[in-house]
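All protein chains of the complex are present and in place, except for one that has been dropped.
Labels A, B, C and D are assigned to the chains in the order they are written; within every chain, residues are numbered from 1.
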Amino acid sequence: MAQATVETATLETSVDSGVRSVRGSSLLSQLTRSASGFAGLIIVVLIVAMSLIAPLVVPEAKPNVNQIWSGPSSRHWLGTNNSGQDIVTLILRGGRTVIFVGFGAALLTTAIAVVIGSLAAYFRGRFDAIMLQITDIVMTIPQIILLAVMGAFFELNSPFALAALIGVLSWPVLMRSIRAQVLSLKEREFVEAARLLDLGTLRIVFMEIVPNMASFILINFIIAITNATYALIGMYVLGLAPMSGDNWGIMINDAWISGAMFNPNSMLYILAPVAMIVIMQLGLIMLSRSLEEILNPRLRDR
Amino acid sequence: MAAIEAGVRGRPATGAVPILKKVWRNYALRRFLRAIFVIWVVATAVFFLVRLLPGNPVEQYIQVQVSQYGATYADAQRSAQAYFNFDPGTPLIQQYFVYLWGLCRLDLGMSIGNRGMAVSTLIAQYLPWTLFSVGIGVGIAIIIGLILGMIMAYRRGGAIDHAVTAIGSFLHAIPNYLLAMIIVVIGGARFGLFDIATMRGTASPGVTFKAYGLAFFPDIFYHASMPILTYVLTTVGTWSLVMKSSTTQVLEEDYVTVARARGLRDLRIRTNYVGRNAILPLVSQIATTAGFVVGGAIFVEQTFKYDGIGTLLYTALQGRDYTVLEGILLIVTVTVVFANLIADLVYSLLDPRIRTTESGD
Amino acid sequence: MTMAETTMTAAKSDVNTETPILSVKDLVVRYTTGSKSYLDAVRGVSFDLYPGQSLALVGESGCGKTTLGLGLLRLLPRLGSVPSGSMTFVGKNNKPVDVLKLGTAALRRWRWEEAAIVFQGAMNSFNPVLRIGEQMADTMKAHLIDGHKPSKDEILDKSAEMLRAVRLEPKQVLPSYPHELSGGMRQRVLIAMSLLLDPRLLILDEPTTALDILTQRAIVDVLGELRERLGFTMIFITHDLALAAELADRVATMYAGRIIETGSVRDTFQNPRHPYTAGLINAVPPVTGDLPNLASIPGSPPSLATLPKGCAFRDRCSYAEDKCAEIDPELEMIESRLAGLSHTAACINWQQVHSPREVVTADA
Amino acid sequence: APATPKNDTGSGGGTSGTGGAAAGTGEYHGAYPYTQPPQGHFNIAGQPFVAVPNAIFPGPYGDLMNLPSGYYQWKANAWTLFLLDSYKLDKSTNTYTLKLKSGLKWADGTPLTSKDYLTTFYCQFALNSPLWALISKIDAPDDTTFTAVMKSPAMVVERYLLRSNIIDTKTYGKYADLAKAIVDAGADTSGADFTKLNSDLIGFKPSKLIPNGPFDYDYSTINATQLSLKKNTSSVLAEAVKFASILLYNGETPTVTPLVLSKDVDYATHGFAVASEKQFQAQGYKILRSPVYSGPAIYFSYDKVPEFADYRVRQALIQAFDHKQNGTVALGESGVPQTYYSGFSDNLVDTWITSDGKGKLKQYQHDPDAAAHGLEAAGWKKQGSGWQLPNGKKAAYELLYPSDYADWSGAAKDLADQMKSFGIPITLHGVVSTQITTPWQKGQYQWTINSWGNSTQPYPYFSFVTNFITNNYPGLKGVGGKGMDFPMSATMPGQGKIDINDMINKSGSGIDTAELQKNITELAIVFNTLLPIIPLFERHANAPALDGVRVAKFPDPNSDIVQNSLYADNPVLYGMFTGTIGPKA
């Protein structure tokens, strides 16, 4: 039993860290559990930080008629756009609204889907029937038309309004998935146990049942961010959102209608903002690896 | 054993349920009625939304006449009215009831923007192509996505997982219209990987089933190949990611361990033990793509000049062809609603636990 | 005590000279619990199991019985591993294989054909979306029966036969979904399933905890009967000493991840040589006669994560002395008989340990 | 100046540069959006002025099937006649007389006679053509003579008559007869019989088209993506046009661009993005920059932003930003700043403005200082980096623009940028073009971008209508909005009250060139001074043309014919008809 001493030593730390994690501290140490998760965290933090800070420190990109679609060069790493603005600058400054709306809408969508989906499944009965009905209706109402009409009657100026609008329209699919899962989860005995302890319906639904779907919700949340981002861009395409300022969505729309795809020198104008969205999503998905492990202890492998 | 079959000593069922109540209790019927209700609500909403769209077909026609051919408003308005056979001045509610009555007779009406064309003819012309291309594309994407998702979950943290996650989320994060354009511009125009000029459209000029028989099919597959590729690439990532997370959850279940202990073949475990349970939460998500199959991908179809229902939707939207818009959207609605209905039924088939509770309460 | 006396269940006294069907050496099973921490749930277990033998694995909750069972079938969860030890198994074809070295395909066939396991907690052992019949068929279809693929009828017949063997009505059970069965029924279905392929080794992890006595009895009878007929070897994990007494011919007592006593049923129950075994026997409530005052073993089991040096039981042991804090005793031969039938105990004071009857009287 | 009748059609002509290729081989690849079957149909009555929508008659290429009487050379002010030997105007009787070539034939072999001209123009009557507001009577004294009598003489009548695609009596005769009856009875278009005729003709869907031009549809090839035209050897121009067949790709700019990039298209008239244009050039295309005779302009809703009612403010504003930059951002080389701001294209200035009038047109140069002075003179105050209105409010506006027009949205963006640095912050509000007409008509905007000029008619009258009327209350009567709400009776500085409506009418009626020039010059000065709208730049096409792949050579970008309006008398089609554009040897 030469191992005994080693064991005691290491095992003590394990108990210790266990206690700490149970008591909900040191989220960071949990986030760094997996290398790729940590890399994801860094990517996400970098992009978010960049989008928040860059508008404050990077000066606006100046138009320059002599530099239209100039292609990548040492002065303009990603080239210039149709009015000769530096694309790097635009990228740096243009994340804020997109990220805000993306996260905001995804958060709203996911929240609505989770709340309605799980409650409907949990309560069943009339509430469920009504909610399903509403879901079906929201899901089937053609969104382009609805947005077009909305855009005609309201000024969708603030990112909040945009996030809210996108969020409010895109929850039904996830809602149905969540509902289906809760339907079978709620039959599990631990739910019954929680009911017996009278933990309160909300607690049971949101603290006992929902976390069991955490990884599923998480991935859908991330997908929702990207979807919301493109919904936002779609709204620019439809002319429903004001096109002021620097913003990846506006860039994509602008690049799209100005045919940036057709010229290798201009392609970066559309590819760069898309790449940012891609990278952010990649980062989020990598990050979700760690988050899943935090949320689902069975997945932890170290 | 004989004793068991000897006889049933049940107590008589409590009071006879009135027949209506019994009918209402019928789950499938109830769902069907609800579906009809949803269709009605959405059809109504569509009707009014479409009419609320700024601009109307007459106005647009007039604008063109006036600005391009120097017609006076009055003249243009007169010829517009003659052409469109539609009076924007009719009270909306009256139009609505005409529309509803048409629906009841399964009559979608006549196109406003295309004189003499029945909406149903138009839809019949365009829809099959979308069903064909998007259907195959989405089908392939779902199958590949589900398989990839499972592989990723099995190899969680491994090279495949990382690679597919990266590629999958990369593809998911690229909007389909952009990908379509990349395929056309880079693959087609720049590198000449395929002939974009002959690939456009749904079939080569003059090629019909009537004229060509079976040779028709290779041709339409040839034409659909790029749209299909686009649909597959842009959706496969999503499916694989969602499936991965769902599979990850199932893999932790005890019955999977037991199945391994039973020495079941891996394939069997993957399909019937892991796969089937992992797909459960995705069923409704798969169902909603039915709407996409019908609605088409407007921009993708345009990029490939693939004339599916998305193109029709787009032109109808551009030209404010109310009846065509309503017709297409109604079809989409009906499809989505019934796909959901089917999803629910399929779900209860796949997950027997739900079924019992359903009839239990 | 003669050799004949130690064998009361049928068909096994003549097997002692053979090579063991399963030979486990110094098996360690480890669970990773944190980025640097782990715990050894099985700490160097060795035993030989002879063909036809029935070994009861008793011991307190959490001492590593299930883990050992899982380890034997190489079914440990993702964070479990076998850092050291060996397991040699002699299968139906009489060739020894090192279980730890089996390839994936071979391992798959080996499982259930040669060695099957019935899990504790049958609730989650079934795929919720497949009917019992399908799951049984799955099991058979995955293997060759007598060298050929079983036909539909064979599958149906065999499933029905096994279900009847565990006192279930096939007509009712086969088309049922798992959630439609009561806990006990599920447990029995699992047992029936484990016997589908006539495995050589059957590991039963508390197979009857969820069962009523009649069924339990039926299963005990069935197992005995089948064992006689099929001659399989059995590891019977339980904490129910009474059941162990009925079903097993040998008992191995586990404590904190180690086997601390082995012996024939009679030796173990009538003459336990480890204070823990003695304590266990003392705690069994009798169903007949007056109500005794039962005492649990004082103290609580140690946490496997923080095992101190020395004998793991010493804190709760009335025979403990200073030396116990120093050495973790190895299994010591108390009575040597033929291979596999000896009586061993891991206690330096085994000689002083009283028989349970004496303990009871001493308490009373 | 009115076009002088010309006899040569080019077909009679000697050798053209590409005459080598026999009329049997070469294929030309073009691209033009058309409505595909089943919505697309072959009723081409009224082309091009009062066409029935959705006809499969792809823009300029339609002329290949059904020739008009001739093509107009915009720079030379001359007609090139295809079907006519000559035409003349008798000023005393206000009668046009068109002399048809003899021996003209429809593709089905029937002779093409003046009867078909009657059919063509009676059908136009049935379709409510504006032509019939100007003429009172048409006649065919013999098989090769067609006459039209003007009731209110106007130069544009000539164009209506000569540019209309001629349709056949066999197909349309019955409608023409009905129309004739109504005309003969007094040309009343309010009656029920007219309404019915109108509706019937619109609803008429002949299964095929009988061409008189050098090409005919290859019907089996018509699908949603492309159609082929095959030679119609019986046409008068069959010999002149040297291509054996024409392939037209269907599609709007985004789907046609890749085809151009892969050199599958020889020439395309779509409005291409600057980025694409650059790439085309890199691939060896030359760009034909035919003027479009119009462009984007800033419109104000004077109701919403009364501070712009003062013309001085507008004069200041037009100098406040760099029009060249704006045009370049929007359209590259094809966005050309205007010099004269006459209200119509600079290309037409020499034709229609008197020499002394030209000097009176202010050539607003980019001059921010002058702009600032101008604003200050109008009571605005510079405050920090922004401007304060006379009423004390800060100057800041929202600019509504059609977001799906690449060039206009580019222009809008650049305008906003430039205005911002000038001190007037602009919020951009893009709306898809299908939805923008409503706010335009209702005047629901502060600033917007809409077009000036007219690209189908070479007469300034039409440009003035666009600039003053179309988006203003007189043009929007009956529509329910007031548009920009610019007063039609305005005060001209130093001139007092003027009636713009009257001036516009004068600029379009009459056939006396000198008189017209005078009237047009007057109105141009009014436009130039009052600037009811502020033109941003003048748009030119950027049509890529590929020499040497299938087509031997397209016209030189600088040649006069390239000045033809792209959509009205397309220079490439002109080249085909005249045999100067032919297949590669």
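Here, a contact is a pair of C-beta atoms (placed from the backbone, for glycine too) under 8 Å apart; a residue touches a chain by one contact, two chains touch by 3 or more.
Keep this in mind: contacts and distances are computed from a predicted model.
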item	value
Candidate names "Heme exporter protein C", "Oligopeptide ABC transporter ATP-binding protein", "phosphoenolpyruvate--glycerone phosphotransferase" or "Dihydroorotate oxidase electron transfer subunit"; UniProt protein name, chain not shown	"Oligopeptide ABC transporter ATP-binding protein"
Of C:V97, C:L156, C:A242 or C:A325, the one touching the omitted chain in the full complex	C:A242
Selected from C:K25, C:R109, C:K141 or C:R266 as touching the chain missing from the view	C:R266
Touch with the omitted chain, as defined above, among C:G59, C:P150 or C:P199	C:G59
Residues of chain A in contact with the chain not shown	15, 18-19, 21-23, 188-190, 192-200, 203, 207-208, 211-212, 214, 295-298
Absent chain, residues of chain C that touch it	8, 31, 33, 58-67, 77, 120-121, 123-124, 164, 167-169, 171-172, 175, 180-185, 187-188, 206, 209-218, 220-221, 239-243, 245-246, 265-266, 269-270, 279-281, 283-287, 291, 294-297, 300-301, 303, 305-306
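Please note the rule applied: only the chains that are shown with their structure count from here on.
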item	value
Of B-D and B-C, pair with higher C-beta contact tally	B-D
Identifier of the chain whose CA centre is least distant from the whole-structure CA centre	B
Rounded Å distance between chain A and chain C, as computed from the means of their C-alpha atoms	50
Chain B and chain C: spacing of chain centres that average the CA atoms, whole Å	55
Whole-Å separation of chain centres (CA-atom averages), chain B against chain D	42
Chain A, residues touching no fewer than two other chains	148, 152, 184, 187, 262, 301
Chain C, residues touching no fewer than two other chains	128, 179
Chain C residues touching chain B - in the complex, by the definition given at the top	73, 75, 77, 108-113, 116-117, 119, 121, 124-130, 134, 138-139, 141-143, 169, 177, 179-180, 190, 193
Touching residues (chain side chain A, partner chain B) in the complex	34, 36, 124-125, 129, 132-133, 136-137, 139-142, 144-146, 148-149, 152-153, 172-174, 176-181, 183-184, 187, 212-213, 215-216, 218-220, 222-223, 226, 230, 233, 252, 256, 261-262, 270, 274, 277-278, 281-282, 285-286, 289, 292, 296, 298-299, 301
Interface residues, chain B side, partner chain A - complex	34-35, 37-38, 41-42, 45-46, 49-50, 52-54, 156-157, 162, 165-166, 169-170, 172-175, 177-178, 181-182, 185, 238, 241-242, 244-246, 248-249, 252, 280-285, 287-288, 291, 295, 317, 325, 329, 332-333, 336-337, 340, 343, 347, 351, 353-354, 357, 361
